[in-house]
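Just one protein chain is left out here, and the rest sit where they should.
A, B and C are the chain letters, set down in written order, and residue numbers restart from 1 in every chain.
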Amino acid sequence: MPIRVVVWNEFHHERTRDDVKAVYPDGLHNTIAAPLRGEDGVEVSTATQEDPDCGLTAERLAETDVLIWWGHARHDDVPDDVVARVKERVLAGMGLIVLHSAHFSKIFKSLMGTTCDLKWREAGERERLWVVAPGHPITEGIGEYIQLEEEEMYGEHADIPAPEELVFISWFQGGEVFRSGCCYRRGAGRIFYFRPGHETHPTYHNTEIQRVIANAVRWAAPTGPDVRGFGNREPLESLG
Amino acid sequence: MPIRVVVWNEFHHERTRDDVKAVYPDGLHNTIAAPLRGEDGVEVSTATQEDPDCGLTAERLAETDVLIWWGHARHDDVPDDVVARVKERVLAGMGLIVLHSAHFSKIFKSLMGTTCDLKWREAGERERLWVVAPGHPITEGIGEYIQLEEEEMYGEHADIPAPEELVFISWFQGGEVFRSGCCYRRGAGRIFYFRPGHETHPTYHNTEIQRVIANAVRWAAPTGPDVRGFGNREPLESLG
Amino acid sequence: MPIRVVVWNEFHHERTRDDVKAVYPDGLHNTIAAPLRGEDGVEVSTATQEDPDCGLTAERLAETDVLIWWGHARHDDVPDDVVARVKERVLAGMGLIVLHSAHFSKIFKSLMGTTCDLKWREAGERERLWVVAPGHPITEGIGEYIQLEEEEMYGEHADIPAPEELVFISWFQGGEVFRSGCCYRRGAGRIFYFRPGHETHPTYHNTEIQRVIANAVRWAAPTGPDVRGFGNREPLESLG
Partner (left out) sequence: MPIRVVVWNEFHHERTRDDVKAVYPDGLHNTIAAPLRGEDGVEVSTATQEDPDCGLTAERLAETDVLIWWGHARHDDVPDDVVARVKERVLAGMGLIVLHSAHFSKIFKSLMGTTCDLKWREAGERERLWVVAPGHPITEGIGEYIQLEEEEMYGEHADIPAPEELVFISWFQGGEVFRSGCCYRRGAGRIFYFRPGHETHPTYHNTEIQRVIANAVRWAAPTGPDVRGFGNREPLESLG
């Protein structure tokens, strides 16, 4: 069974700003999806906020194993019923990979329970993502750190729940740090937040960043049918 | 500075059902509040769903250090703006103690990000809450376990995020187990979920249960002003 | 690349006690190894305390991806240098699955840092292992719980570090609970402690128990070369 991945993008900056178009002429979703198409056992499609129902009907979600989400300027335009459908699928086992500015997406905030607020600076400064969990499947093939010559800064304190597994910590040239690779479980679903990827920087063209995303897809994919039962129960033992 | 505690109760069963009235004639809130009034450095008041604004105005919440929450049948009748106010205060540092059937309260589900669903059975069976974190402040004064001769059963799998600290695990006579004492942080606020306390059982008259709640009040109380800053930032170091 | 598994057994009770021989005539190691031989992409061998160097030379460990450990009566007879070699390999990435009474093995205590002590009772009572992490790879193919009609009891508080992921909680007929499936990382290695498996009960003949062990082998297998560097470092940035 292949892992069925949907790369979702709000697809706004690439259509309205020349500086972004220059870096991601096909849209962020297609740049993120392209290297995944070369992965064994992975099937990839894309969806955007422009599609009917944001491209995320119940039918399509039912056939999705891992959803990758990029958004920035139009979080509030994602309808609440779409967010509710995605959340239900995550809790039932679908993996979710949340990229960069999607920390402020409705779906991530709803799954985390916090504001997900943080510090930021658009100065195209150097970032180093240090591996703090060697041996973790998401870091496979990555050395001691990933260096990006120019990125937006995100700084602590970030108002997220403590990650269940912390995989990367970023160093920024301007003096900040950030928990950049964060693993969570919610229901039967696995969630990975991965920090880099501002729309004006060529981050998703970086092969190490692509490697991390591909690793995260395998880590987040559901491993079997979700067996859970809730509600009123008969006793298993005599209450005699 | 005393710890200012508000005990909140939906106060429904005690007014409508004789079997509950018999166990909690003054309302669950007053039974829960009474032993806290004897604690050094703790100031206690109560609020119910019957009060205007559920008794939880912005002014009152601003003067509350720890909020204790009991609800069961009328979760949906708590207005969303009240829930939003409580959540904002928790993220800013107010402690929250969530009791028993309040696992399904709007505020708890919103902070957890999951359905908070579980198995249950009303059979008045025996429960033992085993301490799995000796040395934790919430278990101070408690022995190896607390035994309750009759309680409602709650069973796993419970759809909650993995507790950051797991303090109690319950054994039930009918064959189930439950993570009964669960610590979380959301924002600057500490949250403790404590399982026991069905409305027809005298659980809140039990001095060990009272001890745990008093311990949790001290654990959850904010320890200082919340110093966090978000948003756009100047670099601390030269970006050269 | 297959996952190379070594099933290690102290192999003492099966040679000295008829009641154990009756349940595990080929030794616990062979009963544990047999179903793993049927797994795709897994290569299995066995080793015992009777072998020279406990069957765990540096050469063999270097070619082992996952080590499964069963011991009970002769923990102290495992030489310290063997324990040191195993520990070094775990920290470098080898998976370790610790079964039942091996909670008291030198290698587990050394990796945990605690006494690993617990309560116990040999009464052949009923155990139910409830899944508390649905969606976790180790629970794949398992329903809501695994029931064992007769097992030794292990009870809380168990003196182990809080599991990084808690997968199973056991219910025992006699009134106790236990954290029965516990995941840890130490260095680049993953460790899974799995409670059941007293030598007089047919636990390792149970297909669900076998499924959990096979799942744990895949979960614990190293995912890539271990890339870590320690020691004195030149600055990456100018110190001006």
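FYI, contacts are C-beta pairs under 8 Å (C-beta built on N, C-alpha and C of every residue); 3 or more make two chains touch, one makes a residue touch a chain.
Keep in mind that what you see is a predicted model, and the values were worked out from it rather than measured.
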**Study point:** Absent chain, residues of chain C that touch it
**Key:** 91, 110-115, 117-121, 123, 125, 153, 155, 157, 159, 161-162, 164, 173-176, 184-187, 228-237, 239-240
**Study point:** Touch list for chain B against the chain that is not drawn
**Key:** 93, 126, 128, 131, 133-137, 139-144, 164-165, 173, 185, 187-190, 222-224, 226-229, 236-237
**Study point:** Residues of chain A in contact with the chain not shown
**Key:** 128, 130-134, 144, 155-158, 162, 165-166, 169-172, 175-177, 179
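Keep in mind that, in the parts below, only the chains that are shown with their structure count from here on.
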Check your understanding: Which interface, named by its two chains, has the most contact pairs?
Key -> A-B
Point to revise | Maximum centroid distance from chain B, chain identifier (CA atoms) | key: C
Exercise for review: Take the average of all CA coordinates in chain B, do the same for chain C, and state the distance between these two points in whole angstrom.
Suggested key: 36
Revision key, fill the gap. Whole-Å distance, C-alpha centre of chain A to that of chain C, is 33
Practice item. Mark out which residues of chain A touch at least two other chains, giving numbers and ranges. Key: 164, 173, 185, 187, 228-229, 236-237
